[in-house]
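Every protein chain but one is kept in place in this view of the complex.
Right, subunit A next:
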């Protein structure tokens, strides 16, 4: 047996307990989502029949389609807005020396510590004060504000690794600063922008407490609130529908993530140190 094969077996043996525990809830979710209404209260792991009808039934009754659209709207807009305001700030931090640069960095650090939950009372007053409870756009603005610090930080450290010589060479050739930015700098920064965009998207997609506080009517619910509302404060919970809904809400992002996670590791590696 080759050394690599031996090591592989050893490593998988070591990883298997944690993999089992990680997969456990998602196995429960998948199996329950395929149980019939009569079988769902019976905690067996082997199904007598696969009840695929749960998915169309859940789709009709749970309002998940609307929540999916709301979540897509909020996450896409948050990602766009965050990227648009973070790139210039990160560029300024990595390419200019200016008074207040350190103060701005400190401000970002503190804003990382003030999570939405700590500020939720004040945020609620702010939003209620301008009469925008139940507005998805308010969520976009709040999510953007809380993602800026991380994105600027990540982008800034990545930008600092892009050698200045390239830009200076372009200036020598007679390109102005703006043109250099578009043609030379930004294309090199694409990997970092992709990583921060994924991050922001997933954060917005999964956010719970602000959405729980700001969204009061069912039509505006995002996915986490929708699924939570199928469980919380009810006497009877249709767990097979809840699990089908959770499945639908989780799987697309999980696939996207599995596909992109290698870039994430590389991006974080560069971003975390500097």
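We adopt the following convention: contacts are C-beta pairs under 8 Å (C-beta built on N, C-alpha and C of every residue); 3 or more make two chains touch, one makes a residue touch a chain; residues count from 1.
By our rule, contacts and distances are computed from a predicted model.
*Asks:* Just go with whichever of "Sulfite reductase", "Anti-sigma factor antagonist", "ABC transporter permease" or "Di-haem cytochrome, transmembrane" UniProt uses as the name of the absent chain.
*Replies:* "ABC transporter permease"
*Asks:* Check the options A:34, A:136, A:215 or A:249 and report the residue that touches the missing chain.
*Replies:* A:249
*Asks:* Of the residues listed, A:54, A:70, A:144 or A:220, which one is in contact with the missing chain?
*Replies:* A:144
*Asks:* Touching the hidden chain in the full complex, which residues of subunit A are there? Just list them.
*Replies:* 4-5, 7-8, 11-12, 14-15, 18-19, 21-26, 28-29, 31-32, 40-45, 84-86, 88-89, 91-93, 96, 98, 100-101, 104, 107-108, 110-115, 117-126, 128, 141-142, 144-146, 148-149, 152, 202, 205-206, 208-209, 213, 223-224, 227-228, 231-232, 239, 242-243, 246, 249-250, 253-254, 256-258, 261-262, 264-266, 268-270, 272-273
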